[in-house]
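One protein chain is absent from this view; the other protein chains keep their places.
And now, chain A:
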Amino acid sequence: MSEAQVKVLGARQEFAPLLAVDGVKVSYGAIQALKGVTLKVGKGEVVALIGANGAGKTSTLRAVSGMLKPVGGRISFAGEDTTGAKAHTLVPRGMAHAPEGRGIFPNLTVLENLELGAYLRSDADGIAADMEKSYALFPKLKERRKQFAGTLSGGEQQMLAIARALLSRPKLLLLDEPSLGLAPQVTETIFRNLKDVNAAGVSILLVEQNAHLALNFAHYGYVLETGEVVMAGPGKALLESPEIRKAYLGE
């Protein structure tokens, strides 16, 4: 229904389908946070979701990862209808969610946090190999593996959150504001690492306040406004659109 109002800029690069969100509605009691959100993420694609505070970005991710039950619409993931499926049934199917505000376990060590990331896996060798991979990706974490996660710096905590999400071997990584509260250089490091993650075949659905960063990084982007998608297009095309420049890049 809201499909008609979406302003689409430019053609989308072809990817095999992975996630399809179709007219999803989410309510918190009387508050309707999502009024019918439709978006897609392809295999190997990076998709950015941008929008103002309270637009419904976090709610969209939570509906996709099964932490919220939508009151309307359909979600399909990896060829299956997953509308209303619980998070613990989606993680084994390849969904990983690094929640807003990082959501690491502060009173556990870095290593214990990572072990919990592999919570649903039982292949000890595979876990050990993936653990090494995440240390290669974020060498800081290896140095700090015995340290309590709560005592890591903000940037290190974000790296841990991403590394931990990757330990479930996801097909799709949901990231909620990975740049939140981080210095530009740290953010840059994290996004460079995310590029490697994506190059290894992991699709990413990225929520960001930093529209410039997100749209530069993503193949495709959606703009969310008060619970609805109002604009979509390839990252670069959105970056060049005057509306976006005015509303989100402060020009």
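Quick note on the criterion: a residue touches a chain if its C-beta (ideal position, glycine included) is under 8 Å from a C-beta of that chain, and two chains touch if they have at least 3 such contacts; residues count from 1.
Basically, contacts and distances are computed from a predicted model.
*Asks:* Looking at UniProt, which of "Cysteine desulfurase", "Acetyl-coenzyme A carboxylase carboxyl transferase subunit beta", "ABC transporter permease" or "Acyl-CoA dehydrogenase" names the chain that isn't shown?
*Replies:* The chain we cannot see is recorded in UniProt as "ABC transporter permease".
*Asks:* Given the contact definition stated above, which residue among A:54, A:79 or A:92 touches the chain not shown here?
*Replies:* A:92
*Asks:* With the full complex in mind, choose from A:9, A:52 or A:116 the residue touching the hidden chain.
*Replies:* Counting the whole complex, the residue in contact with the absent chain is A:116.
*Asks:* Which one touches the absent chain: A:6, A:52, A:108 or A:230?
*Replies:* Within the whole complex, the residue contacting the unshown chain is A:108.
*Asks:* Taking the full complex into account, what residues of chain A touch the chain not shown?
*Replies:* Chain A touches the missing chain through residues 65, 67, 86-88, 90-92, 96-99, 103-109, 111-112, 116-117, 119-120, 146, 164-165, 168.
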